[in-house]
Structure formats: structure tokens, C-alpha cells
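All protein chains but one are shown at their positions in the complex.
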Amino acid sequence: MASQTTTLPQQRRMGVRIERRLEQPLWLRIATPFILIAAALLIGALLLGLVGANPWVVYNKMASIAFGSAHGWSDTTIKATPLILAGLGVSIAFRMRLWNIGAEGQLFIGAWVATGFALFWLPRDTPQALLLTVMAVGGFIGGALWAFVPGVLKARLNINEIITSLMLTYVAILWNNYWVYGPWSDRGFGLTPQFPRNAWLPRFTDYSSDFPFLRGITAHAGIFLALAVAVLLWFVWKRTKWGYEVKVIGDNPRAGQYAGMRLARKIIIVMLLSGGLAGLAGMAEVSGVVHRLQERFSPGYGFTAIIVAWLAKLNPLAIVPVAYLFGGLLVGSDAIQPAGIAKMLQGVVLFVVVGGELLLQYRIKVGRSASS
Amino acid sequence: MLGKPCSLTPLLPQCTVGFDLAIPTLLLTQIMTTSSYAVEMRGITKRFPGVLANDRIDFQVRKGEIHALLGENGAGKSTLMNILSGLYRPDEGEIAIHGQVVEFHSPRDAIRHGVGMVHQHFMLTPSQSVAENVFLGAREIGFVLNPQRMAAEVRRIAEQYRLPVDPNAKIWQLSVGEQQRVEIIKILYRGAEILILDEPTAVLTPQEAENLFVTLRSMAADNKTIIFISHKLEEVLSIADRITVLRSGRVAATLSAQSVTKTELANLMVGRQVLFQLEKPPVQRGEVRLRLDRVCALDDKLLPALREVSLTVHSGEIVGVAGVAGNGQRELAEVICGLRPLTSGTIEVAGERMAHLTARRMIDVGVAYVPEDRNTTGSAPNLSVAENLILKSYRKTEMGAGPFLDLAAVERTATSLVKTFNILTPSIKTPVRKLSGGNLQKVILAREISGQPQVLIAASPTRGLDIGATESVRSLLLQERSQGAAILLISEDLDEIFAISDRIVVLYEGRIMGEFETADAELTEVGLLMAGGRAPSASPGT
Partner (left out) sequence: MELAFLVTLLAAGIRSGTAILFATIGEIFAERSGVLNLGIEGMMLMGAVSAYGVAFATGNPWLGLGVAMAVGGLMALLHGMVTISLRADQVVSGLALTFLGSGLSAVLGAPLVEVRNAPRLPVFPIPVLADLPILGPIFFNHNVIVYLGLVMAPLAWWYIHRTRPGMELRAIGEYPAAADVLGINVNRQRYAYVVFGGVMAGLGGAALSLAITPLWIEDMTAGQGWIAVGLVIFASWDPLRAALGSYLFGAIRRLPLDSQNLPFFLAYPQLGYFMNMLPYLFVILLMLISARSEMRRRIGAPAALGQPYVREERGV
């Protein structure tokens, strides 16, 4: 009798047998995120070791800076705010398997429009509530319009939205540079003058005269906006026909079309909302944190948002804690040299999650397995 | 010859209703043993996650014979042949070719031993030429391609076996029949002595099928061994020397084609009595529900797919559209459902002329559609049974006011449809990709019929279903017909068309070639029109 080794062809010689689990056991499903985080930290540590850093020290320092104190949490909240907003934006598009990876550019345009209203297009004495509302709506619309281009090209001509949204990101950054070095520049530096106080989003520290413990807590009202959008989006996915339509189209666009859903229109709307939220993130950043427009005011929020959205499995409520985790990573790595560490760790985490999650769906058996 | 005296033993428990006739013939053929088996498969077992596809199968084929492998969909025929052709590896069992025990790790190993397979879905790359497809994977042709020599070699084989085809044509330019010839040439070039054909006639007109049979017989006379997979009883009886029947992964019997009747075969195949005639009350034609007037449309490549198609469907009747795949059936269905724009012509539903045809509008006026591809069009595979059941009705206010979705209403609707239509699913929250083909089709039919449609378009509604599921789908269609729906049945399966339609139209290259009352229609005539021919000798597609 011939010996029986049922293997995929490429594994044959090694005698390793890989099979997909039919059902994942419960313990594995619960353990998966923890295993993945541990694996990512481990690989990250290896890389850190390779580039000559002590991973233990680095991790420790990053964790204590980001989460070790009230100020740490405040800083982390500041970073998490645009990540939540842009992450939610990205997740809307990803739900429909539209790869809007141009959130960074949409964020820049949102910030640019908000700056226009804060400094130039409205009278100086505009009441704060009105001014902030106009800035937020303007930022949203700016980001939305920037995403409209890839959306319309995708919907009408089936042009790859990955490329177009990304190309427009570079254009947006150059556009921003033109204004901060040119017409809006403060004495030729790469930044605009500071916003008037009525264009600032309220911060916790602004209330420190009444509540002294808030002193120095510079996190701003943008976080509430972000949380509200997260909850709203959760409701939309769960309980509305529109959310249902996005889900169907995301799974099988042909089925959506067949059910009478208007695909092109939906693509455009989804891209508008996706870009709008990224634009809102830009508005919150300039109005809540930087208080002016400047070159490179975003450390790549729009890109990190992609990772956040994916790791949260596009679930709006899960985006919040994941954004906090990455906010912490950004805060922590600010204090670490060299500067690329945060980005590198993001790449590692995403890789480990993408590959590892699937890896855990397989059972690996080594050696010659007889039919059992 | 084998260790076991006779493979009857595992069979006996299955001898149930209407089975008694088959046993004597069985014994006869089993006792006859010949020394020259081309193929012997012994104790073959193959499991897939959750399915036992082949269960200790013993299967022998004599050299130079045409051996049919008969069974329902899901009986394990294709799996067994995929094992023989080296594509799958068995979990247990062994294979001997011409008496020599072999172990195939890949199709390349199989072809080295002279075993080649023509798959049901042709394994051809559409953008490459015939010659490139024939020589794909052939290392002996060297590093740099020599198109002239490749074409000459293809031509030589084509002439030797009377399989005419242009070596330089691109696959996408060929008719289905020609593509099949390319597949056969492909395995002949590799020196195949044992040819496996998986449901080769499923895509052919009756005339093309007859041509194929002539080729097969001459190859068998040439001492090539042919294994012919089918679920069609008539053609098996007409072409095969011997027949092996598979049922639920096991061998039900191996018999000589001369000594068996259609009924016996059917009973072996299904394990119970088969109804060949569904109960079909006489047609009660009502008013015209669907009228197409000189409709033209383009296909995905922007070439004309429908040419001035005019037809009507009345309330209470089933109109069958017969035709070989790719002659405009898909486009016809899509045009009526608003999924494909008209280039000219008009469509009326229930007397109202449809001005702008969108999918949403057609759903709203009561056109339901059971698409031919259940997985790629008819359902969202990762969504739940409930979510798939409301695909057409979610916009209605019963499913929630305004923009909101009423989850309780969704659940109620889904639960009641699952019950009414007897859909077997663990729960309404199960993703439909986990359902069997028959149950998925029931989900789709439940959804489409529950909207009480004016017009129902059903495209190949029973393709890939087992006999039980086929019967229930057909009786559902007949039931809808009694309720007064106008049904357009588009199918490549002529048996199906003849079984349940009241009228038949034939579609060829996007044209209606003829129209018959089913009672007056002749199978050969319909077949001839399907091939676009008028003269009986016309060879289709070439």
C-alpha cells in the first residue's frame, strides 16, 4: 500500500500538513487578539534590538509616558481624537471594500478649510459657537470634496480608488505647503498666524479655574465629537437600511445591484462621508491642538487611521480603544529616537494581525500523518 | 482478481424501494472478470471538511471501453475522477493503471501514466491562443516559444482525431464545442490513453453532443479508454459500454449498458422511485404580463448580445427559453430585470411600458429574478440567511419606518420564510455560504416568490441541485404558475424546459429562432434551432 500523506503540494517534502479549522474553538477566539499583540511586541522587540535599542527600555518608557499619568492620558487622548475620527471615516469606506487610503490628504484639506474660516473668511468677532460650527462643517465638506474625486472616478469609470486617493494626498500636502509658505504665511515660515481664541475648541485646562485638577489637561472637546460619531455610526450599521445596504454591497456588489441598490450613488456617498470625517479630524487637530495651520501638522494620522480601522475590524466602537492604543504609541515614540519607531511598529502590528489572524485559523501538523 | 469476492456486500443495506429489479443484472456483471483493466481504484476514500465525498469506492474500467460514471450531483463522481486525474489525493485506497499500482501527486503524474481529464468547467485561459493552451506546462518545447511549430503540432493532432480547430484562434473567440475540442487535444497531446470527460454534454447542443459521441466511439475503437461522467440517463445508455452508478459517495452498482433500463438506473442513482412527470395542471393563460418588443442589448464586451428579441409571457404560464450557454440568455434576464440597458426596443410589464429601466423600478413593479449564479449574484455569501431573505423587501415599510431597519420584523419575516419553504439551516443568523446549493436556492426562491411577483424570471434554477432539490424547485415554480405568475424559465437543460414549460422559444446568438407550444415541440427540432441550423448536417459554431 502506498503511504498516505495528504499534503498541499508545496509542503509535501517537508511532511508538514496544514489544514483549516472548520470552527475556531472559543478559547482561541478570545485569545487571538492577545496572542497577536504579544507576537507584534515580540517582533517589534526583535527589530528594535536589531537597530540597536533595548526593547524593554523602549517599551517601558513608551508605556509610562503614554499611560502613566493624567497628562499622559491627556496627550494620548489628543492623538487618539483624530485617529478615531479619521479611523471611523476610513472604516466607512472599507466596509464597502472601497480602499480610501487618502485620509491623510482629506485631513489636510479639512484643516485648510477650517483655517480659512478661523483666520480669513469670517469676521474676527464671530461668536465662538458659530465659528466652530462653521469650521467643523467646512472641514467636513472640504475633506468630503477631496474624497469625492476618487469616489466619482471609481463610480463612473471604475478607476482604482487606492491610487487616486493616494495621489490626491500628495497634492493636498503640496497645496497646504503653498498656503502656509505663501498667502497665509506668518512671516514666511511654514505656518499661519495663531487662531483667535474663539476659533479654539474648548480644552479641559480652560476650566481649571473652577476645577484645579484639570490644569494642564490639554485634551479638547474633539474627543466628545469623536465618541459621538462612533456611537452614531454603530447605530447606522446596526439599525438602518442604509447600513444594511453598505453591508450587502461590501460583501457582494453584484447582489447589491441585483437588489436594486444604486451602486454608483452609494460609492460616492460613502466616499463623501469617509473623507468628511477625515476632514473633521483635520479641523479638530488645528482648532483643538495646533491652533494654526502649519507644514506637516499631522504625523500621518490619516495613514495610522487605516491601521486603526482594520485592527478594529471596522467596528466603530472597537475603533475607540484601538485608536487610544495607537495614540499611546505615537505619544510614547515622540520621546524615543529615532523618529521612525512608531511607524515601524505600526507596520509590524498590522502585518502580524493580517497574517497571524489567518495563521490561527489553521492547524499545523508536522510529520507524516496517516489517515486517522 | 481482487481481495474481496464481490463488492456487493456494502451495497445490500441500500437496497430499498423499487430496487429488486436491479440485483440480478448486477450479479451477472460482477461475476464476469476480465484481465485487462485499464483503471482499478480500490477502497478510495476522500473526505472534505464536513463531507465524506468518497467512501471506500471500488471502480474498474476495462481497456478500450466507454465507461459511464453515473450519479446525482454530489454523489462523488467528480471527486473520484479528480483523484484519478491526480488533482486530489485520496485519504485511503490505491489506484492501479494497467495493473501497475501508482501514486499521483499531481495531474502531471497522472498524465505521465496516460490519464487525462476534460473538466466540466474548461481549464482554458481565454486570452491565450489554442496552441498556447495546448502547450501550457509542456517543458519539452524549450525556453523560447516557436508559434509555427506549436500550431503545426496542434493541427496534426486535430486532423488525426477529427477535432477541427484553428490553432491560432484565441480561446474567447471559440464556441463552447470548439473549446471542448481544445481540451481533448490538450490531453491527447500529452499522450492520454485514458480520457475522463466530466459532464461533457452539459454545455452542448444535442447535435454537438452527437458529434462528440462519434469522436468518442472512434477513439474507443482506437483502443483508448474513456470514462464519461454524467447524470443524464439517456445519453449514458446510448454511449456507454458499462455503467458505474455512484450514490452518496458509494458505488451503488456496476452494470453493462445493454442489460439495464432507464428506470433501473434512475432507481439505483436516487435510491428510491423517481417521478419523471411532475403533476402539471393544464395551462390557464391570463392576460399578458410581460411583453418584449424588438429588444436589443449589448454584452459585457459591448458586442450585440440580443437582436430584436420579441416575446410575451402570460399570467399563469411558463415560457421556456432554450439555448446553449452564451447565446444571450444572461443578457435577456438582466435586461428584463433592469440590470442591463436596452439599446433599442421596449419592455412592458402588466401592460405598462417601462420608460426607464432600473433594477429598483423593475422590483417595484413586481419582476422577480432567480439568477443563474446563486453565489455571485443571487446572494451575499457572508451575510446571514435572514439578511439574504430581505434583500428584495428591506425597502418596504414593514421592515422598518423611513431609514430605520426593524430587526424584529426582519427576524419574523425570515423565520416564517424558513419554515414555509422548508429551508434547512442551523439558524437564521447562519451565513448563507454555509448552506448547501439546494438550500441556498430555496432561500432565493423564498425571497423572490414571497414578494408575490407579477413576473418571475428563473435562470437555470436547478443547476447543480440533486434530484430531490430539483423536484422541489420545479414544483415551486409550477405552484407559482397556478397562482397566476408569468414565468420565464431560462435553461440550458432541455429536459427541464420540456418538463415544465407551456411554451418554448429558442435563443441562438441573441435571436429568437422559433417558438413552439411544448405539446407540439420536437426535441430534435428544438435542438437544431439551438445550434442556429436549419439543415440537419450544419456543424454548429465552426
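Order of writing sets the labels: A and B. Residues in every chain begin at 1.
Here, a contact is a pair of C-beta atoms (placed from the backbone, for glycine too) under 8 Å apart; a residue touches a chain by one contact, two chains touch by 3 or more.
Predicted model, so just to flag it, every value in this text is computed and none were measured.
Q: Sort through B:Leu52, B:Leu87, B:Ala350 or B:Ala409 and give me the one touching the missing partner chain.
A: B:Leu87
Q: Decide which residue listed in A:Ile92, A:Leu153 or A:Leu201 touches the omitted chain of the complex.
A: Considering the complete complex, A:Leu153 is the one touching the chain left out.
Q: Decide which residue listed in A:Leu174, A:Leu317 or A:Ala335 touches the omitted chain of the complex.
A: The missing chain is touched by A:Leu174.
Q: Which of these, B:Val101, B:Leu136 or B:Val214, touches the one chain of the complex that we don't see?
A: Checking the options B:Val101, B:Leu136 or B:Val214, the one contacting the hidden chain is B:Leu136.
Q: Looking at the whole complex, which of B:Gly71, B:Gly93 or B:Pro107 touches the chain that is not displayed?
A: Per the contact definition at the top, the residue touching the missing chain is B:Pro107.
Q: What is the set of chain A residues that contact the non-displayed chain in the whole complex?
A: Here the touching residues of chain A are 8-10, 47, 51, 99, 101, 149, 153, 157-160, 162-164, 166-168, 170-171, 174-175, 177-178, 181-182, 303, 306-307, 310, 337-348, 350-351, 354-355, 357-359, 362.
Q: Tell me which stretches of chain B touch the chain missing from the display.
A: 48, 51, 53, 73, 78-79, 82, 85, 87-88, 106-109, 111, 117, 119-120, 123-128, 132-133, 135-139, 141-145, 186, 301-302, 464
The criterion applied here is as follows: only the chains that are shown with their structure count from here on.
Q: Inside the complex, what are the residues of chain A that reach chain B?
A: On the chain A side, the touching residues are 1-2, 4, 6-7, 9, 12, 20, 22, 238-245, 247-248, 251-252, 254-262, 371.
Q: List the residues on chain B that touch chain A in their complex, please.
A: Residue positions touching the partner: 45, 49-50, 89-92, 94, 101, 103, 105-106, 337-339, 358-364, 369, 371, 376-383, 387, 391-392, 394-395, 399-400, 403-405, 407.
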